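Here's a structure for you.
Note that this complex is displayed minus one protein chain, with the remaining chains in position.
This part shows chain A:
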Amino acid sequence: MKIKEEEIMEDEKPVASKKVIIDIQDLYKSFGDNHVLNGFNMQLHEGENLVVMGKSGSGKSVMIKCLVGLMKPDSGHISVMGKDIVTLDQEALDIIRADIGFLFQGSALYDSMTVRENLEFPMRRHKEKLANVKDTEPFVLEALRSVGLEHTMELMPAELSGGMKRRVALARAIILRPKIIFYDEPTSGLDPITAKEIIELMRSIQKKYGTSSLIITHDVDCARVISERMILLVDGINYAEGTFEELVSSTDEKVLAFFKK
């Protein structure tokens, strides 16, 4: 009983007092003369839903790729679960990645593999995280059940609609029971109804697995529904920060431009 009370108290803690699991300090990244990130700072707390909004080409995707080690920043410090991502070797980076789920903008399902094989793929490298299971089917089924697509297991990605692909990609992102999930434009290219379904799924997954989420988007509806805190990325820096309501009621023209439809 006592443990339960502690758990409840942990959930009710204000975001700022929770443990920081991602810490970005002074992140710089340029491509030739194009300075994409100019000293970006960000912190993600345990169990938090943080939304980063920015215009196209503002460096949101570059920032998230630096976070998982797909890109090397020019300078700056990135700490994920207490480990400095920039200086980690490949082996250590792969271990950290087992605790990170990534939903790519275009779903990024492997075309030549079935839905089952797509979901089994991350398990090949991280068997030890799932206690060296031989039979992967229960894990695949559970992940697919979480997104309501257990009947698609033997289908090829080409046989799925855009929304279904996004849901399968979400199932793949959670199959290793990650602590953090990165969403890169989770609702882009989807119709409003499917986008709403994806947002609902993201919320239910966060509730079910207790993950922290970093969501990159320029979808205001998505940000309103899912964010606990938001960062507006302008000219490579975190221009404004706060809750959705705080930012919407701002008097700054640049901030308000994000919320104009």
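In the analysis below, contacts are C-beta pairs under 8 Å (C-beta built on N, C-alpha and C of every residue); 3 or more make two chains touch, one makes a residue touch a chain; residues count from 1.
Convention: contacts and distances are computed from a predicted model.
With the options "Cytochrome c oxidase subunit 1", "Phospholipid/cholesterol/gamma-HCH transport system permease protein", "ABC transporter" or "Na(+)-translocating NADH-quinone reductase subunit B" in hand, the undepicted chain maps to the protein name "Phospholipid/cholesterol/gamma-HCH transport system permease protein" (source: UniProt). When the missing chain is restored to the complex, the residue among A:33, A:89 or A:111 that touches it is A:111. Between the chain not shown and the residues A:22, A:37 or A:98, the one that touches is A:98.
Shown as candidates are A:19, A:72 or A:125; the residue that touches the absent chain is A:125. By the touch definition given at the top, chain A reaches the unshown chain through residues 65, 68, 70, 90, 94, 97-98, 100, 102, 104-106, 108-111, 121-122, 124-126, 172.
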